[in-house]
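Showing chain A:
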Amino acid sequence: MSAALPPAAAAPQGNGLTELLGGLLPDGLPFWALALTGAVVSFAIIFAFIAVLAMFATWLERKVAGHIQVRYGPMRTGAWHGWAQALADGVKLLIKEDLVLTSADKPLFKLAPMVVLSTALAAFVALPFGPNAIVADLDLGIYFIIAISSITTFGVIMAGWGSNNKWSLYGAMREAAQVASYEIPLGLSLMMPVMYFGSLSLNHAGAMQSGWYGMHWYVFSDAFWIAIPSFALFFTAALAETKRAPFDLPESESELVAGFHTEYSGIRFAFFFMEEYAAMYLMSAVGTALWFGAWNFPGLSLLEGTVLHAPLAVAAFVTKSLLLVFVMMWVRWTVPRIRIDQVMALGYKYLTPLCLLMILLAASWEWVKAIAFGA
Partner candidate 1 sequence: MATLQEPAAPASDRSYWGNVWHAVKSTAVGMGITFRYLWTKPFTTQYPDERLPVDGRYRGIHYLEQDLCIYCQACAKACPVDCIDMGAQRHGKELEWEFFSIDYQKCMFCELCVYPCPKDCIHMGEQYSLVTEDKSDFLLELTSWQGLTEEQKLRIAEAEAAKAAKKAAAAKAKAAKEAAEAAAEPAEPEEGKE
Partner candidate 2 sequence: MEVLFEAARDAAAALQAAGFEVELHQPNLPVYAPEGESKRLAKKHKEEDPVHEWRGDPYLALKDRSRLLELCRFLRDELGYEVLMDATAVDFDAEDEHLWGVYQFLSVGRKRRLSLKTFIPKADCRVDSVTAVYPAADWHEREASEMFGVEYLGHPDPRHILLPDDWVGHPLRKDYQYPDEYHGISCK
């Protein structure tokens, strides 16, 4: 579909991890054993990644917030700039009393954090960290991520309802309204890169941005004038989807005390916390994969075939995603919070029509290119 696709950048096939396992495990193992081992190992990797990420991100968030607000943030735990603060908090949350209200709807209350975290984990399987570093290279990767990450909403609603607290219920209902509305602009805003790359696979999109010595990112491509506004639209919708300020209405601490997780404590609260950072990272990673060249950076192609290639590619991808996570934090500590009806108005009156307009423009651009360059 795209004329700009360099011929070398055919989408890599298969999953690096399964290939690796297939090589390591003894021959003659049944297929399901391989698949099961792959699944367990992938889960362990993703869970460890999210746990470390959440810890790092909490620390980062507090430092970013602190320095933006002309203060230091945590400084006392650990030697250097309170680096162990998140670790200490994690331990504290683990050993804290796990309170379940007597009036709570116990099954829902207990299930909610699990649903929330497991959906966030599930979405990570379709995320390409490197050329082959993907758990499941789905043809419909983007579709899968959008679909699975919206199940989080169920968890939040369960938490809000199960807590038997009016503030929590408000948070849950806001989440339901907000996320359901923002699925539309989020999905639509992803259509622009999808049209450009002609694929719903993130791995494919990443491979297609490796041209120009690793700088053929969507935002630098011929369609940059579509890419930049469409990224702004995507980013706004992603903020709403991940309940980040200015769209943090489900928790909005100055109105709803702490929203849907008011009644949670200890490790259950930590699950919600990890989910928030996992979701932030997930959305940033999707943005990176589609707009900012996934794992590509200048010079990476020179290392092709060496041992360094895969780790550097993964590092580049994670760094770029974390930069976007930083931008999310930066936005959070700058702007006030929107009201629920304005969230709806923004979603339906601004983001959705603008996304449709961008889709029209992107489609016309592909058409113009096809006519002009005969691709």
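Candidate entries met the following condition: all candidates are chains of the complex that A comes from, given by their letters.
Note that a residue touches a chain if its C-beta (ideal position, glycine included) is under 8 Å from a C-beta of that chain, and two chains touch if they have at least 3 such contacts; residues count from 1.
As the structure is a computational prediction, the values presented were derived from the model and not from experiment.
Asks: Out of the numbered options 1 or 2, which touches chain A in the complex?
Replies: Looking at every copy, the candidate touching chain A is 1.
Asks: Under the definition above, what is the set of chain A residues touching candidate 1 in their complex?
Replies: That would be residues 64, 66-72, 75, 232, 330-331, 333-335, 350 of chain A.
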